[in-house]
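Sharing a structure here in structure tokens format.
Missing here is one protein chain; the remaining ones are kept as they sit in the complex.
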Amino acid sequence: MRVLNVGVIGAGRIGRVHAENLAYRVRQAKVVAIADVFPEAAQKLATDLQVAAVYSDPQKLLADRQIDAVAICSSTDTHARLMEDAARAGKHIFCEKPIALDLVKIDEALAAVARAGVKLQIGFNRRFDPSFKRVREIVAAGGVGVPHILRITSRDPAPPPIAYVKVSGGIFVDMTIHDFDMARYLMGCEVEEVYAAGNVLVDPEIGDAGDIDTAVITLRFANGALGVIDNSRKAVYGYDQRVEVFGSAGMALVTNKTPDSVVQSDDVAVHSTKPLHFFVERYAEAYVAEMQEFVQAVLEDKAPPVTGMDGRIPVVMGYAAWKSYREHRPVKLTEISA
Amino acid sequence: MRVLNVGVIGAGRIGRVHAENLAYRVRQAKVVAIADVFPEAAQKLATDLQVAAVYSDPQKLLADRQIDAVAICSSTDTHARLMEDAARAGKHIFCEKPIALDLVKIDEALAAVARAGVKLQIGFNRRFDPSFKRVREIVAAGGVGVPHILRITSRDPAPPPIAYVKVSGGIFVDMTIHDFDMARYLMGCEVEEVYAAGNVLVDPEIGDAGDIDTAVITLRFANGALGVIDNSRKAVYGYDQRVEVFGSAGMALVTNKTPDSVVQSDDVAVHSTKPLHFFVERYAEAYVAEMQEFVQAVLEDKAPPVTGMDGRIPVVMGYAAWKSYREHRPVKLTEISA
Amino acid sequence: MRVLNVGVIGAGRIGRVHAENLAYRVRQAKVVAIADVFPEAAQKLATDLQVAAVYSDPQKLLADRQIDAVAICSSTDTHARLMEDAARAGKHIFCEKPIALDLVKIDEALAAVARAGVKLQIGFNRRFDPSFKRVREIVAAGGVGVPHILRITSRDPAPPPIAYVKVSGGIFVDMTIHDFDMARYLMGCEVEEVYAAGNVLVDPEIGDAGDIDTAVITLRFANGALGVIDNSRKAVYGYDQRVEVFGSAGMALVTNKTPDSVVQSDDVAVHSTKPLHFFVERYAEAYVAEMQEFVQAVLEDKAPPVTGMDGRIPVVMGYAAWKSYREHRPVKLTEISA
Partner (left out) sequence: MRVLNVGVIGAGRIGRVHAENLAYRVRQAKVVAIADVFPEAAQKLATDLQVAAVYSDPQKLLADRQIDAVAICSSTDTHARLMEDAARAGKHIFCEKPIALDLVKIDEALAAVARAGVKLQIGFNRRFDPSFKRVREIVAAGGVGVPHILRITSRDPAPPPIAYVKVSGGIFVDMTIHDFDMARYLMGCEVEEVYAAGNVLVDPEIGDAGDIDTAVITLRFANGALGVIDNSRKAVYGYDQRVEVFGSAGMALVTNKTPDSVVQSDDVAVHSTKPLHFFVERYAEAYVAEMQEFVQAVLEDKAPPVTGMDGRIPVVMGYAAWKSYREHRPVKLTEISA
């Protein structure tokens, strides 16, 4: 059995998730190096996982000859550049979403990957959740007939820090991007037009930062189906992640996932447990599965399951949603260009 | 105990529902007359319920002096005129929705009711469903905090006959009208703007008749909250009637109602029962409750729970939705005038 | 359409349930007389239902020539005698459970019914609940394969008054009797042996009255299947009525029934509604259905669905359970004789 030597760039929360999964739960992978511009963070993660090579400069990691592939988990503004550099260094690439907030930069990065001929997988982890994956399989197998309506509810337990909100690209590019990807994935069809309504209902500071925190987005698919996504930055009961595909022969939906299956009855009501708190808990299995598929794709020279174009299109959808929100009208994706 | 003598106009499906409820399940009411332009229908219902007075001309029923109140259950195009006539005859009025497809007619009918000083209740039966009513109570009591997002899924098991589609006013006025009412009821707030996306996905004949069969409608409420309604004319698994109000302190939702609570497990899956087939089954309790409240309002001289204005506004919303669909843009309710 | 004229004997809680159903919900029945040893109770019910004939002596009701059938809803100690008298009077009989607490009296009553050739149906209402009925149909159709294990949970919301406990025959004859019937009904097979464990955990006064309030009863069926019933006189969350049949090909179970289908989520948990409070609410549909079947059986000269023997056997099971509890050993039903 060959083993893939992976270098992890970015030792923050999501970097740690991927590094631990690669170290403990992906049999054919080995974490051989960790880089972070904060050397203490890199060192801490490396110590925990017994990884020898530690870099504060990601470029040095890219120059490390033992490394076959990199997982880019640094801040969004560094993704595109690191992707280009990694491609030039001949490393296969797993990159967190979004590739960039700028379509020109995305296209340059994807071009560099294409030139280098390395594998690229974008971190749309939700596709690897067992429930969502099964809905996709049901839809693809005709289990709901011809899809007519897609519904996605996606609500975070709490908003990110305002400092992050300011540089995130806003809700549609930072948060809804996952739902845009899920919409394309579940329906197996492109979105042609979006209409986005939104408001600041959770926290006025989010409004002051130029963002919104509550949104309802209507989607029109190329095949004529309709979709709707509703988002909130704050669901007090935890991470609310539900999808539903309705079609001519039935419906498939996913309910929330809970930490236990206890049901308690008393003289007031019947009580069950809140959904898992946030993405690290909710998508624990999905984070493992996406990495397993990435490692397998590289080792077996197969196409990764989430392509560069899968990384680009949801950013376009995010911009179309912002344009729709600002111009108060439905916007076609063709109106958005690099 | 005083008893309210009610005359039922229209002996079709919904007329029979109301007549049976008045006869058997509303203690303080008595059905004393039935009218239908098809005399056989009127006679059949009268025989079943042991009602003595049978008319083929509704005007004769209105002239019947023993009658205190009428339930108008005839075809939509006759509602407004009968309402005016009943008001002039001094009868209290329960009227099925919609009052009319024409706002001028609605306003004339409501004016006649006001002049006569009779009670009027519009048949938005879903408000009286125990589950929806409890969600309204939870929302009104602050149980979800400040409401941020409303979701309504409303799908029929099968489309109506094409002949009916042609005269119905179309999906937004015929079907979504119930959801528009539910939106106002649950949120306790008016809608200011709608954006309607729609398509013909169920049956091309519906498109040929100038209507659509699948829709996603975004609502913007006066208080800044957002809402979304999704409609389909055909859910093969039965009548799909779900609502959800999400707010700053939590969420309240209603799941579908089933004829039994059997769960069957075999080597393939875990199976439970489909939702109740259609409105007569799903809203059986609600039809009784709305009539009980109407009868009580008349006998105790109280304001009925669903007013004439509650009957008018959803029609305005239906027209706004059609305008939005046709002009492919969000439309304010203030753009619609009589 | 012929109509069955029914006289109701006993105007207490269950008498009112049956009388209202016969009056309003069973199309082919008419309540023509009401009798109760408390004349005010009989008169009140008769007034509410607009019934002309009112008797304080049930014998006078039995002598009323217009009456085709009687519903015996008086206190348990009068059932057997009234059944004999009604049979002699040529009236068809619907009789509440239990027929009697004494097997000799039961046998005499059943013999009288047989001699008279009248129809007899015992009031095991739960068989007519849509959920339990569907489980029976699934089991009968082989939907769970060969049945191996039966589970019944049956818990009341609150104990009856101590005065009633003292004359009720005790938990196994008064309360578990319904579960014994359900066991035979669902499995389509007789019970050969019972082992009853019990205790006084809810209220020591119940123990002082010679009864127990908590029980676990093991059943051994003639076909080798096993069953277990658990009972409590007090479930603070409401009437807990669940059954489950497990077999070689799967399982069918029934969950509790609730007044609404609201689900509320907050920062603490997900809350849904408690089960319906007690039998009048829980089995509302079943009470109507059993009466419809009784009336139909008489009018169409068919065998009623719950026979006299169906009324006798659960009493035998109750005595076997008491014997088992007292002698602390499994007891065969053949050990119990009249």
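Here the chain labels run A, B and C in written order, and each chain numbers its own residues starting at 1.
Assume contacts are C-beta pairs under 8 Å (C-beta built on N, C-alpha and C of every residue); 3 or more make two chains touch, one makes a residue touch a chain.
This one's a predicted model, so the numbers in the text were calculated from it and none came from an experiment.
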Please work out which displayed chains the absent chain touches and list them by label. A, B, C
Based on the whole complex, identify which of C:49, C:103 or C:228 touches the chain you can't see. C:228
Of A:45, A:89, A:116 or A:251, the residue in touch with the unshown chain: A:251
Contact with the hidden chain (one of B:75, B:272 or B:334): B:272
Full-complex contact with the absent chain, from A:13, A:115, A:134 or A:302: A:134
Hidden partner interface residues of chain C, rising order: 145-146, 148-149, 151, 153, 155, 195, 197-199, 201-202, 214-216, 218, 220, 224-228, 230, 232, 234-237, 240, 246, 248-251, 328-330
What residues on chain A make contact with the chain left out of this view? 24-25, 48, 130-131, 134-135, 138, 143-144, 249-257, 259-267, 273
Spell out the interface residues on chain B facing the chain that's missing from view. 236-237, 265-274
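Keep in mind that, in the parts below, only the chains that are shown with their structure count from here on.
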With centres defined as CA means, the chain nearest the overall centre is B
Chain centres computed over CA atoms; the one at greatest distance from chain C is chain A
Could you give the separation in Å between the centres of chain B and chain C, each centre being the mean of its C-alpha atoms? 39
From the mean C-alpha coordinate of chain A to that of chain B, what's the distance rounded to whole Å? 42
Chain A and chain C have mean C-alpha positions lying a whole-number Å distance apart equal to 58
Residues of chain C that touch at least two other chains are 265-267, 273
